[in-house]
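Just dropping this structure here.
Shown here: the complex without one of its protein chains, the others still in place.
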Amino acid sequence: MALLEIKDLTLRFGGLCAVNELSLEIEEGSIRSLIGPNGAGKTCVFNCLTGFYKPSGGEMLFQGQSLVNRKPHLITFMGMARTFQNLRLFKEMTVLENVMSGMHCRTKAAFLTTVLRTRGQQREEKQIRDVAEECLEFVGMLDKKHYIAKNLPYGDQRKVEWARALATQPKLLLLDEPAAGLNSDEKARLIQLIRRIRDERNITIFLIEHDMGLVMKVSEKIFVIDYGVKIAEGTAQEVRDNPRVVEAYLGKEEEEETA
Amino acid sequence: MAETKKKAKLTNPFEGIVETLFRFFENKTYLYLFIGAVVILLVIFPNTSSRFTQEIMTNLFFYIVVCLGLNIIVGYAGLLHLGYAAFFAVGAYTTGILSSVFGMNFWLTIPFSIVAAVIAGLAIGAPTLRLRGDYLAIVTLGFGEITRLTIRNLDITGGAIGLIGIQRPVLFGITLNQISHFYYMFFILAILAIFVSYRLHDSRMGRAWEYIREDEDAAAAMGINVTTSRLYAFIIGSAFGAVAGSFFAAKMTAISPDSFMFIHSVMFLMAVVLGGMGKIPGVVLGCVLVVLIPEVARGIGPYRLLIFGALLLIIMLYRPQGIWPDRPAISSKE
Partner (left out) sequence: MQQLFNGLLIGSFYGLVAIGYSMVYGIIKLLNFAHGDIYMIGAFSGLVFLSIVSPYIGAGWPALILGMLITMLLVGLLGVFIQRVAYRPMLKAPRLSILITALAVSMILYNTVMLLSAGRYRAFNVEISSESFYLGALRLTETRVVLIVAAFALMFIMHMFITKTMYGKAMRAIALDRDTCQLMGIDVYKIIALTFFVGSALAAAAGIMAGVYYGTIHFYMGFLIGLKAFTAAVIGGIGIIPGAMLGGLLLGLLEAFGTQIPFIGTQWKDVFSFAFLILFLIFKPNGLLGRSESERM
């Protein structure tokens, strides 16, 4: 059974059909990409998966359980984490505090234990810090843990977002354009990181990306959508040679590179 | 954005001094010594002062308890609460009715008043917070008004006249009936409130509130249940208010609907916002100002609310973080 199964997912905004009967499967332990021209509906797919948008129809199964009508925080609890296309860090808080947020759904201290500061609560607090620091170490940001998030350069802010998502201890990680705004050096390291996340942490990865080079290098299988409809799927080679994909992208390629 | 940034630069004349103080108290020994000195001064205070000043100080401690409770809702969770006096009334009337009508021991009434506040908090918080945070402002405003009308109209609450003959609490065989007794009682309550506030702030829950305040969607994506966290804050804050209300009833022995007006809710909010929402020393400072200004400047009497309203507007426009300064940004060192 696939880790994630999407069947006939549809999302409408009034007359606009942002996602149209999309079906795809993501196997456990794989790295998959979702590509498509601007406005194709990629982010909408993620928003449906993570419970931020309510699909107009279709089914989404994660480890065999339906995600439809589930609240975002419960979906994260089930083991699906995401990053945002336009950074959504807790800007005024420190890097460490940002990453500690990921452990919230894995811990439970409530009012009484907090006020009494019981042994268990102290142990839990330490665990939260430890996991957060480990995740920061993993993305190479541990030395900046006390910086206020908004003061970091863009590339570092991205890293904090990845660490934060990792701290939720997911089984599936959704990355929305992780390479946007990174320089080529950082992109190369991102490719390494994505592989390490899968190999060392055993996390399945589903990413949206515009940088074709990166997508082709890192993912084993690619889904292409245009106007919310899946137009192709397959290996990098297969997708590249598919006439429908070429058609969807032709003439747009240049704009995107400069964008 | 640029507009607010520019205006926020209005500097506080005390900024420099306070910054130096922050540095100074970074040394924990100095900090504890200072706190110890203040506590000792406050403990011996009743022996050296008049009834009148003791009364004012008791009122100040009382304000600190109530406002720290409100601060959990407004400062920590970022929800505007405009009917806090109603929760305070729920506590006061629960104790009042149980004590004066049923003759129950004061200390036993406290759990009841907490339960009553939690129920009231759930009844308004649950439907409202599920929707959007800012509806809460109006719903609590309405609840405040409705509570006041209800206690005015019911018989068991004594109607417009209120309740009299609420029993004095007894502690270690001493009946608490002197102003100095209540001074110490509220002093201890205030210290407890400060303690609980700190513990909540530096915890998983406290951080969750901060995440939600910063970015609701991102917090949800990190697995935080936004609605429940807010509801928690709302209920904990309400319970704080109810406990303060119970003690208020015990101190006054008589309560009437006039103590729970919209104006009271506004004054509590004023203290929280003026000093600095979410910051415990800020809230304490706000309480000092709100309690002492009318005592010191007695002439402002009828203009008091107008002045406070204008002050509130100025604070929001030019210094939304309140009078108490934010901690200087942490440098990269541990």
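When the chains are written out, they are named A and B in that same order, and each has its own residue count from 1.
One rule holds for everything that comes next: a residue touches a chain if its C-beta (ideal position, glycine included) is under 8 Å from a C-beta of that chain, and two chains touch if they have at least 3 such contacts.
The structure presented is a predicted model; accordingly, all values stated were derived computationally and were not measured.
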Consider the whole complex, including the chain that is not shown, and state which of B:17, B:43 or B:123 touches that chain. B:123
If I consider the whole complex, including the chain that's not displayed, which of A:54, A:150, A:196 or A:244 touches that chain? A:54
With the missing chain put back, one of B:21, B:104 or B:137 would touch it. Which one? B:137
Touch with the missing chain holds, among B:80, B:104, B:179 or B:252, for B:80
Absent chain, residues of chain B that touch it: 1, 3-4, 7, 74, 78-80, 82, 123-124, 127-128, 130-131, 133-135, 137-139, 141-143, 145-146, 149-150, 153, 213, 217, 262, 266, 269, 273, 277, 302-303, 305-306, 308-310, 312-313, 316-317, 320
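Throughout what follows, only the chains that are shown with their structure count from here on.
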Centroid distance [mean C-alpha coordinates] between chain B and chain A, Å: 41
Under the touch definition given earlier, write down the residues of chain A that touch chain B in their complex. 50-52, 71-73, 76-77, 81-82, 84, 88-94, 97, 100-102, 104-107, 109-111, 114-115, 117, 121, 124-125, 128, 144, 146-148, 151, 164, 168
Show which residues of chain B lie in contact with chain A when the two form their complex. 196, 199-200, 203-205, 207-208, 210-211, 214-215, 217-226, 232, 236, 329-334
